[in-house]
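Before I ask anything, here is the structure I am working with.
What follows is subunit A.
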Amino acid sequence: MAFTLKSYALAALALVAVSWPAQAQDTINIGVSEPLTGAVAASGNYVVQGAKIAEDEINAAGGVLGKKIKLIIEDNKSNPKEAVATAEKLIVGDKVPVMMGAWSSTYTLAVMPKLMEYGVPMVVETSSSGKITTSGNPWIFRISPTSEMEAKSFGTKVGQFGIKKADFLVVNNDWGRGAAKEFAKMLKGKGIEVGVIETMDAKATDLSAQLAKVKASGGDTLFITSGVEQITLVLKQAKEQQVKHKVITTGGSSSPNQLISQAGAAANGSNHLLFFAPWFPETAPNPEVAKKFVAEWKKRDLNFAGLTEGFRGYDGIKTIVAGIKAAGKADPKAIQKALWGVKVKGVNGNIAFIKQGPAGKESAQNVPNVYIVTIKDGKVSKL
Partner candidate 1 sequence: MARKPTQQIVLTVDQLTIRFGGLTAVDSMTFDVHEGEVLSLIGPNGAGKTTAFNAITGYLKPSSGNIAYQGTSLVGLKPNQIAELGVVRTFQKTSVFGGETAFHNVLMGLHRQLKQKPWQIIFGLPSVAAEERAMRNKAREVLEFVGLGARANELGNALPYGEQRLLEVAIALAARPSLLLLDEPVSGMNPSETSSFMKLLGEIRKLGITVLLVEHDMKMVMGVSDRVVVLNYGSIIANGSPAEIQKNPDVIRAYLGERHRKTQAKSKGKKRA
Partner candidate 2 sequence: MDQLLQHILNALILGGTYALLGIGLTLIFGIMRVVNFTHGELYTFGAYMMFMFVMPLQTNFFLALILAVVLGMALGAIIEVVLLKPLRGADIDTTMLIMIGAWIAMQNMEQFVWSGIAKSIDNPFPVEPLVIGAISVSWIRIFVFVVACALIVGTSALIRWTKLGKAMRATFQDTETAALMGIRINSVYIATFAIGSGLAAAAGALLGPIFVVYPTMGDLAALKSFAIVILGGLGSVGGAAIGGFILAMMEELGAGYISSGYRDAMGFLLIIVILLFRPTGLFAQKERIG
């Protein structure tokens, strides 16, 4: 039986031998949880590239509170549970005072209880589900628009599209379902008929069955909400199956340039709701910020198609750093308090937070700008 002891002792030794790299305290760490692999990896990587531009820019200007900032980037693998694991690691392991993440609404919603539990604020850069800011989590600071905001903004221009009957093909998660719900509500409010609402798994690549149903529904417009990878597939397969609907994508993750390069002619005629239009930075509320960001992106030889996502990371980190500066210390509670008062000139526009959700534990929501672009003959043009 002495053997029993021995193996346990060995295991214990292994445990003790796991030593953590000592953390240097001359930097302020910012946790980032993004999907770097998996179904929506492309978008996550673009966001991180944008965030890195902000990091370098801030550090080149001397950092914040006399210290450099350091992004600790974790891959949430396009999965809500992994998103929780990254939050756990960033907050408990790396002791970051503030986070940015987690791209999809589903991942963000998954992370939110951890923010409550440990009391760490998170800037939400992409997620659009209404639930995020209405569930009473005071650690949430969202700079991206909700699906409702996006639908409302689109509603002012819906007349230009002449829609009679709309169908939906959305990714099967909080983001897609939320978008379908809000847009359908808005359209019905305008007297437009809503046909089929089809969902697709985030990992699905063969969408022929859903498209056959959309085709059979007899609508004239198809709203698509998903990541750019899946939108590419939908456009290609819709073309193959002769689905004649006019296409409108929502959610701002459609990267029109990537669609043009990967879906080719199938992308022609499609319309896209975006939160940054890098082809026309002069139209942004802060043209100098937008132009500088686009220039830096190009200088780094990054994929132009990623700009429509990359700005989110840039704006998010800028917002966080403004919060840290206003707080005067890298403390979660202080940053949370300070973020309420920040005014940031971002790529999308001027970032400032309004209150949303149940009284006493409101979440913070920014009111961003929405753009619509159209792909014509392989080129992006303003609507």
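Criterion applied: all candidates are chains of the complex that A comes from, given by their letters.
Convention: a contact is a pair of C-beta atoms (placed from the backbone, for glycine too) under 8 Å apart; a residue touches a chain by one contact, two chains touch by 3 or more; residues count from 1.
Keep in mind that what you see is a predicted model, and the values were worked out from it rather than measured.
Only one entry among 1 or 2 touches subunit A in this complex, and that entry is 2. Contact residues of subunit A toward candidate 2 in the complex are 36-39, 41-42, 45, 77, 172, 198-201, 204-206, 208-210, 212-213, 215-216, 229, 232-233, 239-242, 262, 264-266.
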